[in-house]
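Let me begin by presenting the structure, written as structure tokens, before commenting on it.
A single protein chain has been omitted from the complex, and every remaining protein chain is retained in its original position.
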Amino acid sequence: MTTGFNYRPWVVVAVLIGAWQWALGGHAVVSDTLVAPGPVLHATIRMLIDGSALKAGGQTLLATLVGLALGGGIGTIVGIASGMARPLASAIRGPVEVIRPLPAIALVPLMTIIFGLGLKMEVYVVSFAVIWPSIILSQHAVQNVEHELIEVADILEFGYVARTWKIILPAIWPRLVVMLRFTAAIALLIAVTVELVSNPWGLGHEMMVASWGLEPAKMLAYLVVVTAIGWGLNWVLLLVERMITAGPGAAER
Amino acid sequence: MDAPVSIDGDLLDRRVSGNSRGRREIVACEPIIEFDAVSFGYGSALIFSDISFGVRRGTISCVIGPSGCGKTTVLRLVAGFVQATKGLITVAGQKRTKPTRDVAVVFQDYGRALLPWRNVYDNVSLALEAAHVPRRDRRERIESMLELVGLKDHARKFPAQLSGGMQQRVQIARCLAQDPTILLMDEPFGALDAMTRAILQDELLHIQAERGITVLFVTHDLDEALYLGSQVIALQANPGRLGRLISVDLPTPRNQLTTREDTKFLTMRRDLFGLTHAGHQG
Partner (left out) sequence: MGPTLRQLLINALSIGFLIFLWYVCSTAGWVPRVFLPPPQDVWGALVAGFSTGTLADQTLSTVFSMLIGWFACSLFGVLLGSVIGIWPLARLSLGPVLEIFRPMPPAAIIPLAIAILGLSAEMSLSVIIFGAIWPALLSTVHGFSSIDPRLKEVGRALGISPLAFIWKIALPNATPDIIAGMRLSMVISLVLVVITDMITGQIGLGSLVVLASRTFDMAGLFAGLCLLSLIGLVSNSVLQFAERRLLRYKQ
């Protein structure tokens, strides 16, 4: 394995961008649909400065986070409860298995009828997408707690509340953060897609508008912003994950 | 470098070319494995320096020492996975540069050395496939190997269905299927319980006696080293170096009870105890 800084991907990226630039002959705008990297960069910067990226990004993020909190919150509670009580896990398995495969986007028309267009509709679609993995992953996290810890809880005659608070939750905390990274990515994905398909706000919508309006540079710029937000979310949650798994006293090391 | 460092002076001059008892007991002048002033380190860390010893053909030599003395490294040097920083390592007269099929390696972590998706039979078969043995000859050889290690009835099982001892036997069978001249074993019984360990020790002695393979056996267990080996190579740590080289002339065949009660065994054990346990302080 190579040690030190891995320069190779940067070379590849540089080559790809260079090829892109060369393929479009260096003209600023070749057609209504194709554009060179320069204008894309220009559009991205302009977008960030004049706040339109921030506005649209904020809308998308709002729907993402609220949907994540709603679906993730309910799903985690149900998952933990079912992880601790086997009969409950058995009982919910059937419905979860048949409802989960439904693509969340297919609910957009239904949610639009009930809530109209806007934040609420998007939040509910995001919640639907996020609730199932939350139930399943948190249930697994509880079921995978080392059985020795459960036996300690039994010996100390802990009741349900003490057991959950003192043993289960601290034990699954790191796994929940990993789950959060995963579900946050899904939430962002669904939010952007809902905006692409119908909701007239947010980054997804702006991308479609740019596409219809034959502004390819703007469209790609929005794509860059979406990917950047995805990266940012992942990075923040990775930091949180590292802080938690390093444990208390990590700061002193 | 001339004569190998071995205390059995009278064996040095004997060269037996034929065998009259159906067992390969060829003892040559030259050792089949030879370490000549070998040092090994990587980066700024020196693992050991100036180690010299020889292993005679058809014998079992055991390498012991505290953690960090480099005993596994000695094995990996003979295997050819790594190169010495200084000094010369020869196997059968050739300088050792890369792994070859006539030197088989039994790893300690048998779980990671077996292919989990192949059953016992096919795991052993892998060695024959690598050696391009024709398909029609494989069956007989694999079955005789499995018979040798006592796994004939488990040929269709997968590693996940076997106990630790049985998995290690599969690895040994695969290594023997290579028909090696040298068998390298890296603490092969370390992860097993005491009873299984004793059984496998005796099986190893039996197999080695029957086939006349040269064995280099790394272990942290002094008793095991004295029980199995005809030579013990005792390494020391901090700094890594050769401590003692002892010829073990206990009566054969070895026996778990009588050998371990033999006065010579106990004397050697007392002698070497300080050496192997010294590194555990501080």
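A and B label the chains in the order they appear, each numbered from 1.
The definition used in the following text is that contacts are C-beta pairs under 8 Å (C-beta built on N, C-alpha and C of every residue); 3 or more make two chains touch, one makes a residue touch a chain.
Because the structure is a prediction, the values reported are computed rather than measured.
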### Query
Which listed residue (A:107, A:125 or A:172) would be found touching the missing chain in the intact complex?
A:107
### Among B:52, B:72 or B:100, residue touching the chain not depicted
B:100
### Message
On chain B, where is the contact patch with the chain that was removed from view?
### Response
79, 81, 98-101, 103-105, 107, 109, 112-113, 115-119, 126-127, 129-131, 158-161, 178
### Query
What chain A residues would touch the chain not displayed?
2, 6, 8-9, 11-13, 16, 32-34, 90-95, 97-110, 112-114, 185, 188-189, 192-193, 196-197, 204, 207-208, 210-211, 214, 216, 219-220, 223, 226-227, 230-231, 233-234
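Everything below uses one rule, namely that only the chains that are shown with their structure count from here on.
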### Task
Return the distance between the CA-based centres of chain A and chain B, expressed in whole Å.
53
